[in-house]
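Here the structure comes first, spelled out in structure tokens, and everything after it is commentary.
The complex appears here without one of its protein chains, the remainder shown in place.
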Amino acid sequence: MPSAPDFELERSAMRHLADAQINVELDTGDMILNLGPQHPATHGTLRLVVRLDGERVLAADPVIGYMHRGYEKLTEFRTYPQVTTLINRIDWLSSFANEVPFVHAAETLMEVAAPPRAQAIRTILTELSRISTFILFLGEMGLQVGALTPAFYGFRDREHVLNLIEGATGGRFHPNFNRIGGLKDDLPWGWVSETRQVMRMMLDSCDQFEDLVAGNEIFLQRTKGIGVIPGEIGAAYGVSGSNLRASGVDWDLRRDGPPYLSYPELDFKVWTHPDGDSFSRYWVRLQETRESVRMVLQLLDGLPAGPVMAKVPRIIKVPEGEAWVEVENPLGQMGYYVISKGATGPFRVKIRSASFSNVSILPWLLRGVYVPDVVTILASLYFILGDIDR
Amino acid sequence: MLALEIGWGTTLAIKTLVVLMIIPLGALILGYVFLLKMMSHMQSRLGPMDPGGFHGWFQLIGDGMKFIQKEDIMPDGADRRVFAGAPAVVLISTFLVFLVIPMGPDLVVKDLDVGVFYALAVSSLSVIGVLMAGWASANKYALLGALRAAGQLIAYELPLLLAVTGVVIQAGTMNLNQIVIQQQENAIFGVDWIGNPYILTQFVGFALFIIAAQAELTQTPFDMPVAESELVSGYMVEYTGFRFLFFFMGEFGTAFAFSAIAATLFLGGYAVPWVHGDAANWIGPFVLFGKLMLVAFLMFWARFTYPRLREDQLQAFAWKFLIPIGLANLLFTAFFKVAL
Partner (left out) sequence: MARKKLPGLIGGLGITFKTMLKPAVTVQYPHEKEEPPTRARGVIALKEENCTVCMLCARSCPDWCIYIEGHKEKRPPRREGGRDRTVSVLDRFDIDYALCMYCGICVEVCPFDALHWSPEFEYSEHSIARLLHDKVKLGEWELTVPEPEPLEIGAETGKKK
């Protein structure tokens, strides 16, 4: 112990001690952070357990099941019309599109074909639900990266489409309009011209979103290069729909899968983007919205006249058999595997939902990203919790 | 002012009252007009309509009353005095800025010769308040949020300073009252009926000031420290009740203050070119108010339109983009001041 204090040594030692104290205070290494289940960034009750090292994510684990409602069990004890009512609520934003593959599977088993007018109206309503859910996405992704206004524009513009669906089916969110053999009702007077007007408004709305969000340099900085999914990895994880098309994979069940509804007669373009980052997912959905508008206008021009319901008995008993139908839903590929034993209701229904597989890529995708980018990536993948958990 | 003989004590009392009232009033007005009404109309909706009957003018006052009557909760491990002191520091720094803003040729609380320097120095005290809030919260993520916020605030002090220095060079003085008078009296390129508001020559400085003020207030697009409370708690997370109200008032009060400074430095403050003397004392506050609302409109307009920058992008924007532009602006201003 030196008799006279060595000021140089003491001063540097003090500085190191102070630094060490701050480091201990700030040491977050391997912190576990729970995103959710209640959280403004996850669209519903998704819980994301992330292990952080300071700002970077080391590992992420999605924990799902907070909204499991037991659909597949419920369908075992319901008749076909009752099941149609329930499955509206799987993906509640594009609710009409959920009914279509199930009814198609039942019709395949019954060997009944819906008349062409019914198929055309089904296609129109499916595309309308696609437009409504994508318009909301275009606004709500802006909200997740911090812009407050686009979300309100999304909800505002979506109202027009919901009013159309309500005019035809009676329900804004849960149309419950499909029946085995066709549709419940025909369209009301004036619906076609109203739809044409609304489609023009939707095109203006898409332009607005392109200017306000997609063209915004700050948005580009926040989303370009974030959350890149290479095409093969996405396909390997079962990612489908716009997410996969944004990674450059040219695959759309409306064009490439077995023919269903009126898609074989339609002339439409499948949009892809080579980048695979969050911006390309936004861009692909923007273009697909415009494409859906064009499809609806085509269908309205060529709407065949005729009945909307085929000849089916009053009490429907579907003959024995199994049918698998997979379609291109707004969120991705949705499929129903229906096993029937000849009763009034299905014996077993297996629901393949798009968001379940889309979310499965999160552990791979979120390694090494910054915490603010996690929110951007979740927003760009666009899953609905009802679709994940069923 | 009105040729009244007002004693020193009365003057002091009036000045204190004005300064104390101006922050809550300013925060209320800015909050109602921009946050509640302008934002709502930009989003195609109406905003509050019922409280108070006429377009919901009572909404913010009601919110304030609600906050005041809440329970005062402090986290267990928090440092009590620092925790309580943080909002006070932020508020006091905002109050102090108003001491030098002139509302008329004689309507200034203290006509400091280093007015600009004082205003900037005092407004940066709020950084200390933010750090106090983060440290005292006994919450690791509050601390991280506070450090991030402090880093952002300090980074954006420089563009603010550089923008203001351009004006100071052009005016040749740091006295805010003198700056206003200069803008009123001088001519630009021989045209003198509008005076010489410095926005015409210092438009780069104006833009820099607005952007830097936006970042100082942690408003979108620079609100990652505060919006981070979505994921990782921001520095205000442990604050509830009236302490949160103080932070909120501090934010809008500072917006009021910065708008007032911008209006004074760039738009000519309380001066209208052809009004002098006593008449200027009467209409001065209203003119300043109008110009201030214009500047605040620009700031809030950007706030409600743009998404937010990530923290590292934000810092890069300040250091690699704004500061070089500020320095270039300074160079040009100095050159033109000397050459012309």
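Which chain is which? They are A and B, in the order written, and residues in each are numbered from 1.
Heads up, the rule we're going with is that contacts are C-beta pairs under 8 Å (C-beta built on N, C-alpha and C of every residue); 3 or more make two chains touch, one makes a residue touch a chain.
Just so we're clear, the structure is a prediction, and the values are computed from it rather than from any experiment.
Of the candidate positions A:S94, A:T108, A:N216 or A:S340, contact with the hidden chain is made by A:N216. The hidden chain makes contact, of the residues B:L46, B:I154, B:A279 or B:L294, with B:L46.
Among A:N34, A:N163 or A:Q197, the one in contact with the hidden chain is A:N163. Residues 78-79, 81-82, 85-86, 117, 149, 153, 156, 159, 163, 166-171, 174, 176, 184-192, 207-208, 211-220, 303-309 are the ones on chain A that touch the missing chain. Where chain B meets the missing chain, the touching residues are 38, 40-46, 49, 301-302, 304-306.
Everything that follows uses one rule, which is that only the chains that are shown with their structure count from here on.
Chain A and chain B have CA centres that are 42 Å apart.
Taken together, the chain A residues at the contact with chain B in this complex read 25-26, 28, 31, 33, 35, 39-41, 142, 145-149, 152-153, 156, 212-213, 216, 218-219, 221-222, 370-375.
Remark: chain B residues 39, 42-45, 140, 143-144, 220-221, 223-224, 227-228, 230-232, 304-313 touch chain A in the complex.
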